[in-house]
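Of the protein chains in this complex, all but one are displayed in their positions.
Each chain carries a letter (A and B) given by its place in the written order, and its residues are counted from 1.
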Amino acid sequence: MSADEAMIVLDNVSKWYGNVIGVNKLTFEIGPGVTGLLGPNGAGKSTLLQLLTGQLAPSQGDLRVLGHKPWGNADLFRLIGLCPEQDAFYEWMPGYEFVLFAARLSGFSGKEAHEAALAAVELVEMTEHMGRPIKGYSKGMRQRIKIAQAVVHDPDVLFLDEPLSGTDPVARRHLVDVIKELARRGKSIVVSSHVLHEVQGMTNNVVLLNRGRLVAVGDVRQIRDLIDNHPHRIAIISPEYRRLAAELLIHEDVVGVDVAPKNRSVVIETNAPDRFYSRLPELASRAETPIEEVYSDDDNLEAVFKYLVNQ
Amino acid sequence: MTLFDLKNVTKTYGKVTALNDLSVDMPIGAVGLLGPNGAGKTTMIRTLLGLIRIDKGTGTILGFDIRKDALKIRQTVGFVPEDECLFPGTTGVEFVAYAGELAGMGRQDAMQRSHEVLDYAGLSEQRYRPVDSYSTGMKQRLKLAAAIVHDPKLVIMDEPTNGLDPQGREEMLELARDLSHNKGMSVLFSSHLLPDVEHVCDHIMVMGRGKLLAKGRIDEMKARFESVYQVRVKREQEAFAHELQRAGCRTNSEDDALEVVTPDGVGPDLIWRTAAQSGKQIRYLRPRRSTLEEVFLKALED
Partner (left out) sequence: MPIFDQGYQHWNGTLHTRFWRWWAIARRGAWQASKNRFTRFVLFASLMPSLALATVLALWGLVEQQASWAELFLKTFGLPQTIFSDPARLRNVVWTLAFHYFSIFEFMAAMILVLLAGPELISQDLRFNAMPLYFSKPLRRIDYFAGKLGVIGLLLSAVVFAPMIIAYILGVAFSLDVKVVRDTLPVLLGGLMYGAVIVASAGTLMLAVSSLSRNTRTVGAIWIGAIMVSQSIAAITNETTKNDKTRVISYGGDLTRVGRELLGVPYAAQQLLDLTDEVQAITAHRTGPFGIPLPPAPPDKNRRRAERRGPQPQDFGPQGRQREFGPLFYFRQLADDPHPLNLSVGVLIGVFVASMLLLSSRVKSLDRLK
């Protein structure tokens, strides 16, 4: 992405806690849109989020959000929003009051704060419950209020830590739409989550950490293509699956075949997906080798993650 | 064989009706329990464990009457709670053995089973270490081990993948799937994460506001759409869409894939031929099926 598009820039950032390393030499950029921040437990995701939101100072390297250093920079908080993983509410406060409080903390006052709070609460569809104290909220409702307080001041960069935890599929669908809508407005939204299929539903752009180091950054499919050593697994379903397998096996880039008679499918492993795919339309057009379905269960986020983390 | 069979079960807490004339029966095997927050899933689980005295209705679970055989039910049912529930200062084996003793096993039996079950759950390396030192994934598997130590016929799992990282989730789901498909134990899997439910379960039931909204086999509930396919090509998807339209199909762009509707009675070979002619590389072609999420949302609308 172009230099002026990048909203978050890290250059050789490291953070140590005594002997324990939190993150190690991270260098990458994040632009507008939704970006998934992924990694196993202990990968450094929370450390990274804390660095980006100014709760920690980097031990080494240069870190900028919207051009400013986050550490000790209270002004930056007007431009960024954080929805943390833990619940840290004033349980007795009604939801609306809590969001209003957040608005005031960000510098809004009076009527502006009131309108902003109302808008935020409406965005997360909590208008119906905003008068009740948070103590009585379900987990999903708490999540929505947390998101509301993170967006009430219309920040340009948003950090969401496990935003969908505890939400039921209805609320989840809706929140994903909200996140996508905010992304469309040009904001940069960093979503840290363990639930890979949720992240995949929001974006293809990911930052993958493991053991404090950067493993991969970018579009999932591009990352997949770059993984050379790992053959692509492509599934083909056809009434003539065995004949298809035989036809395809002739070529040198095919290195493995798994047969699944129950599904009338074969899963072919190939080192050259490009060449492989280009053979299919011609084959499928022949009467004796029709193809009903073709897909790769391999270039989704979970497969890529699993492969990269287990290196 | 029925797993459980509830008839007209009603339970109210003060003004709130948690279960509203609920009637449902499910077969043994892997059953998913779905529903929005407040649908009554927790109350349903407690009813199945015999922990609740219901106001009206009858029910059986594994042949036991939920009103009268509460203790016998809990001898053949295991429960994996959602939240943390481990006390400090115990080792893994001790914890699971204690759970076994609480279920009524003798000390020796409980200890023996504890080792076996921890092996199965993949915690054999850690079993002598204190449970406080376990990672979240290990703790979840420990809870599962404690739930199956007395060899129940049904294990109820409440949001078992909550807070787990991808590897932990995979391990947990594999265990659940193995138990229900290969080891003859039924599993009732309550979760908001629909792909998890799909991975483990064959049947689902959807609850809403204390009632049953839908139930059935997952693959039967996911409707097949005739002549509708999802297609993805490597490059120039727009151009391909035009080619298909010229060949008589209707196309619709969604996200980064194309939804293609072929003329009646025509199969995917039309799409392949169009691709062969225009030199396009099809990377994905599958008939459109509703996702479990769509099934769920549709059930809620009704």
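Just so it is clear, a residue touches a chain if its C-beta (ideal position, glycine included) is under 8 Å from a C-beta of that chain, and two chains touch if they have at least 3 such contacts.
Not measured: the values here are computed from a predicted model.
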Handout entry: Left-out chain, listing which of the shown chains it touches
Key = B
Completion exercise
Contact with the hidden chain, among B:6, B:44 or B:179, goes to B:179
Problem - Chain not shown: contacting residue from B:24, B:86 or B:247 - result: B:86
Handout entry: From B:27, B:106 or B:248, residue that would touch the chain that is not displayed
Key = B:106
Problem - Positions on subunit B where the hidden chain makes contact - result: 13, 42, 46, 49, 51-53, 71-75, 78-79, 81, 83-89, 98-99, 101-107, 109, 113, 116-117, 119-120, 146-147, 150-151, 178-179, 183-184
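Here is the rule we go by: only the chains that are shown with their structure count from here on.
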Fill in the blank from the handout: Chain-centre distance (mean CA atoms) for subunit A and subunit B, in whole Å, is 23
Completion exercise
Counting only contacts in the complex, subunit A reaches subunit B at residues 38-41, 138-141, 165-173, 194-197, 204, 274, 277-278, 280-282, 284-285, 290-296, 302, 305-306, 309
Exercise for the section: Note which residues of subunit B are touching subunit A in the complex, please. Expected result: 34-38, 135-137, 162-170, 192-195, 234, 256, 267-269, 272-273, 275-276, 280-287, 293, 296-297, 300
